[in-house]
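Other chains dropped; remaining ones untouched in position.
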Amino acid sequence: MRAGTRSGLLVGLEILVPILILAVWWVWSASADSFYFPPLAEILRSFQETWLFARFPTDVLPSLGRMFLGYAIAVVIAVVSGVALGLSVVARQAASPLVEFFRAIPPTALLPFAILVFGVGFEMKVFIIAFVCVWPVLLNTIDGVRAIDPVLRETVRVYRLSNVDQLRRIVLPAIAPQVFAGMRTSLSLAVILMVVSEMVASTNGIGYFVLQAQRSFDIAEMWSGILLLGIFGYLLNAVFIWIERRSLTWYRAIRSSST
Amino acid sequence: MTVVVETRSPSTSSLGPGARGRVAPTIAIVATLVLWQLAVTVGLIDAQYFPDMVSTVTQLAGLVVSSSFWLALADTLMGAALGMAWAVALGIPLGVLFGSTEWLYRAFRVPIEFLRPMPSVALIPVAVLVFGTGLEGKVFLAAFAAFWPLFVQTVYGMHDTDSVVVETARSYRVRTFDRLWRIKLPGALPFIMTGARISAAVALILAVTAELLFSQSGLGYEINLARSSGAISLMYALIIAAGFLGLLLNAVMVFIEQRVLSWHPSTRELLP
Amino acid sequence: SSGSGAPSGDAGGDASGELTTIRVGILPYANVAPLYVGMQEGIFEEHGFEIEPKTFNNGAEEVTALVADEIDVAFVGYFTAAVPISKGLPLQIISNNDQEAAEADAAWAAVTLVSADSDIQSVEDLPGKTLAVNALRSQAEVQNTMSFEAQGIDPASVNLLEVPMPEMGAALANGSVDAINIAEPFASAEIAKGARQIDAPLVSITEEGENFPNGGWAVTQDFLARSDAEALAEALAEATDFTQENPEAARAVIPEFTALTAEQVDSVRLPYWSSTVSRALVQQAIDMADQVGLLEDEVTVDDLLAEPARKFSDQ
Amino acid sequence: MLVVDKLGKTYGTGATQYEAIDEISFEVRRGEFVCIVGPSGCGKTTLLKAMAGLHSPTRGVTRLNDRAVTGPPAEMAVVFQEYGRSLMPWLTVKDNVLLPLRSRKMSSAERKQRVAESLNSVGLGAAGEKYPWQLSGGMQQRVAIARALAYKPDILLMDEPFASVDAQTRGDLEDLILKVRDEFGVTIVLVTHDIDESVYLSDRIVVLTNAPTRVNEVIDVDLGKPRDQVETKELPAFAHLRAHVYRLIRHREAEQ
């Protein structure tokens, strides 16, 4: 019962605080009279007109599709190569300068190359999203593999587990907590890069809409797009946390307080 | 043959460990450069729009002797370093706070997850309006973007403390400060250091991006000039320079990591 | 160096011999050569100004910086200026800067190119094809729409796709687009690589011999209230006209603020610089923008052109 | 002083629900040494953690000086069965022992002194600068004991604290703990599997049954004080008690 009231309080907080923030924003923006910070009421009106649900199929769905594809590709590539690099000193030494080099390249600076190789369409955008999302997961995977408990490593060696078993049943579960941390960061990057990639050669998409609005000084529209991005960010994360909780029960049991 | 344990050549290797550590990356870098040159020479990539390796490296060599290049580099580095410093100064303490106080985290989860996917491009008007087009605007964008990976990783790291350690701290009534500073934080350090390395690159990327869009100096500014003038090999030479900055920043991060994580399995296995 | 040192104030202008610092937002294109020529020739100094240029990547950032008082003056296209003005931002243009050429083969602001081996011979072949433009919902979209209408083509039949200008060549080369609407210095470079010019939209929509206005120098209403606003407008106008008369001076300064080499500068088409602008053509630009739906409230020539600029406009 | 009152613990809910402790009641007097013995998995650790206020029991309550225990009470130290995991790998042995003292009011010299003393007393005077992962299992366990001793608690709960040390060291540590109890009047509750040890150390022994666990018997150990590794163990009463405890534990139901 005590646990019940506690979680009830937490849910209440989680709802109350955003409402408070919105209220403050409402009051402040109503009196601010700034061109770039229009009243919240205006933003909400524009939000309702734009997204509920006029542009939903035309702008939202294509954006999300590209985002998920890029994200998925990034995660797969990052985990596969991260495991390889985490396991082999030589591979890690060899790849390290290249990895550190490429992940410091701004995605916007990569656009020319991406356009040349992938054209201006779908593939280019997916590439840009994947290119950026790959690094947080990759680094976390490598570091996660390197942090595997030495006693577990020894157990694995002693019992001569097959490579498949080592990967599937030891390495992947062991690194999962840290990989999830990386995926969480990358998820937000995917949303950001969805917008950046739509700076080029787009005819639809949330990012495209925000940038067009910004360029044509439709500031309330721009904020409505940003609002939508934020809402997506929140929802995606909520789904993510839900999945994570389900897959890491064991981890929560041995980490931090169990009471 | 085992996967999980690093395959290390025994100490009887004819090359010293240091030399061996340099051979593999050298081979990898040379191979990449050769592949690049081949891809352009063979025509896999259109040479009119993508420079070959030799001409880009020549460009870069030309840049290296010009002082304005180094000034630009220093400007970018300054923006990235300050942005990173802010990200560290805010991201880790807030991550510790939110990672250790559940009601706080729950209370601000919505605004946090709302802000996290804010694209920097959409924030540029805000950055320009509030912080201007100088160093401050650049630092703001770099700090804003670099904050999140550090913050998220710190929050995750705070949950990575062993439950027995937590119970130990509780039973000895270790005071809050020590519990955070000497128990939770060190326990979270492996995650935090990974986050710091991600953030360092993000700070650099955003510093360059800010320069691309509104700054008056720095690598991004030079890249923008080169791009808008169609000077392709110059542009790629500058992009490579940005990559080198990333290598430099990472070297710093690895240096720090090896010190603060000397107790961690991932680092201590490197010890003899 | 970043972070402007001395913010310019109203004080210290005319009376004493001290120079007022003016922070000017520019785009790194040949268009803004008059600013540098004027600095070189001491024209701004004569009028009591010291110029501090700041480079931006696009007009929208410049407008934001203007509003944030990060810069005093910005070089903006007429379309870029008309849109925020129609939405209530207090901007005006105090001096005209450049215009499109009168002839298609000298056009520099916008030419439509196709690759050498393309089936497309003229604008008539464009329907059903994809045309890359620098930015949608802006000048590029407006000028092409109008050009198509003027040449009897349904604008809706051509797919416009946004591609940054530096990447248009690559996009044309790898076949992701069929034609590109491109400006200098890229246009010359692409033509040198064999691309064929099939249109120059701003030439197609004007009468024989007319120069369509391209861009001018914008300030905020606050700046206009300053006593030295007019002097700045005069200085800009003088520099603009001097540059048009001395193209070699222009070619000499361009490498300073772009990454173009001296040889490249020699081969690019230069803008047509003029401090005067036709009110009728400015009105046409506004109408075109309105027609494409870019404007919110109605904008007149007088909303767009500030007092000093109007003085220089031919009636 | 410390009263365990009808304490019960059920882990989990629904299908995976497991009743570890049915109902346990006993009390520990001030300055008393009580050993808890019982079959593996019967709930000794669970019981100890509930007494330490680390777990909340499903039923019943622990009372310390008539106040219900809801969190770890001040002046109580715990030596965990998972000693290895209870040491911070990022702190040296010295700092591990020092950590709980930081929140206590005393001069830093005094702290250092206490750390050095307690490390010496467990035979690890030379290992202070090492890290826990550079120590053997038995050494780690002794660090955990040293940490508890340096804390100078009023109540000391220990969960199989000597499981990983050799016979000689075990004897030494047993005597050390007895000495600490006599000197400072510490109340000690110790879980052990070694029946000799339980008889040797205790004033009373609480013998538990298999899960769902109850108290099988509480045995008074009247072997007098002080105890001596050789002499005490040669007493006929010792042999008798030992056999008695052993028989109690043997009487276990088939498989749990």
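Lettered A, B, C and D in written order, each chain numbered from 1.
By definition in this document, contacts are C-beta pairs under 8 Å (C-beta built on N, C-alpha and C of every residue); 3 or more make two chains touch, one makes a residue touch a chain.
Predicted, not measured: the structure shown is a model, and the values here were computed from it.
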item: Formula for the whole complex, using the labels of the chains displayed; value: A x1, B x1, C x1, D x2
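We adopt the following convention: only the chains that are shown with their structure count from here on.
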item: Pair exhibiting more inter-chain C-beta contacts, B-C or A-B; value: A-B
item: Approximate Å spacing (C-alpha centroids) for the pair chain C, chain D; value: 83
item: Chain centre separation (chain A, chain D; CA means) in Å; value: 47
item: Chain A and chain B, separation of their C-alpha mean positions in angstrom; value: 17
item: Multi-partner residues of chain C (each touching 2 or more other chains); value: 58, 64, 67, 166, 170, 173-174
item: Chain D residues counted as touching two or more neighbouring chains; value: 54
item: Touch list for chain C against partner chain A, complex; value: 58, 60, 63-64, 67, 83-84, 87-89, 132, 135-138, 159, 161-164, 166-167, 170-171, 173-177, 294
item: Chain A residues within the chain C interface of the complex; value: 35-36, 111-112, 115-116, 119-121, 199-203, 212, 214-219
item: Chain B contact footprint on chain C (complex, rising order); value: 1-4, 27-29, 54-58, 61, 64-65, 67-68, 70-71, 165-166, 169-170, 173-174, 185-186, 189, 193, 257-261, 264
